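Here it is, the structure in full.
The complex appears here without one of its protein chains, the remainder shown in place.
Order of writing sets the labels: A, B and C. Residues in every chain begin at 1.
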């Protein structure tokens, strides 16, 4: 069993199993998790990949703050979050979250809180690569739809 | 990519990664999952293991019905569920659920629906083993608390 | 003697001491009639007022008709997950 919160921003491929192993333990009856992956379409345009860029020192701190807020809000949960940066292709995981708790409700609630909160608070950006060779930064505030990430 | 719904009731150890691989695909931006594990305490009593018994033909059918209901309710999601039966020890996974969808909300919602629904509808029972050597069937309708499962 | 065979599991199998119980009732009859007939058998006092019943692997109401060829299961409170 690890500390109540583990977070990292990494250039390496994500490993959900390793995050689950970090939060699992004999007192945990429930492990909820979430993986965001690069998908092949955004607002009708074919996407081939995404560059993820981070303001790394702040992204690491903010990710840890989000995890710690989840632990404060659902006492007893353990949270592990990894966010990948760099160039990803369709199917690659960009974010992985695992939450363990004694009971299922806090684990499910905390996973949702973490993904919703990190998307609005952690300074990470994505530039989509389209099949026609063009690239564009995703601006969630300018779009009625969401991006090809999760 | 597999069919929209995969379910099984198995005596073998569960493999969340295999379930995730079943639902993943280039059109999926989100994969939510849940694992229920045997935990070491129930209503203050130390638990060492749980026998899971199923009415297997009906449990398999009912699990498939739950998965198909999730797909009907959140069109486009893919759902994979495995429920283990037999004698499990603390830390073993008893149920694993993976849901993929283009966007995160349906995946998160459908995972919650599946775990909540299977717990009241799928004919599976558990007999807890206590550290003092006694065993007892869990009756969720007779208890203010939930059991040492998820 | 006419009977309906009922499948039992978990705590109900323990209560009645068997996993297949011959219940003295003539089919066709209702699910409620099967359950009522079980109450007079040894262990029948352990049944709740309205136990869960499945007929042919489908959850069924007390008024559901049971045929002699149906698979009937009287099911303890489920506790999967």
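Just so it is clear, a contact is a pair of C-beta atoms (placed from the backbone, for glycine too) under 8 Å apart; a residue touches a chain by one contact, two chains touch by 3 or more.
All values derive from a computational prediction rather than experimental measurement.
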{"item": "Touching partners, among the displayed chains, of the absent chain", "value": "A"}
{"item": "Option from A:6, A:52 or A:74 whose C-beta touches the chain left out", "value": "A:52"}
{"item": "Contact footprint on chain A, counting only the chain that is left out", "value": "36, 52-55, 57-59, 61-62, 83, 94-95, 115, 118-127, 137-142, 147, 149-150"}
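The definition used in the following text is that only the chains that are shown with their structure count from here on.
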{"item": "Inter-chain pair with the most contacting C-beta pairs", "value": "A-B"}
{"item": "Centroid distance [mean C-alpha coordinates] between chain C and chain B, Å", "value": "26"}
{"item": "Gap in Å, rounded to a whole number, between the CA centres of chain C and chain A", "value": "49"}
{"item": "Intercentroid distance (Cα basis), chain B paired with chain A, Å", "value": "23"}
{"item": "For chain A, residues that touch 2 or more chains besides their own", "value": "104"}
{"item": "Multi-partner residues of chain C (at least 2 other chains)", "value": "81"}
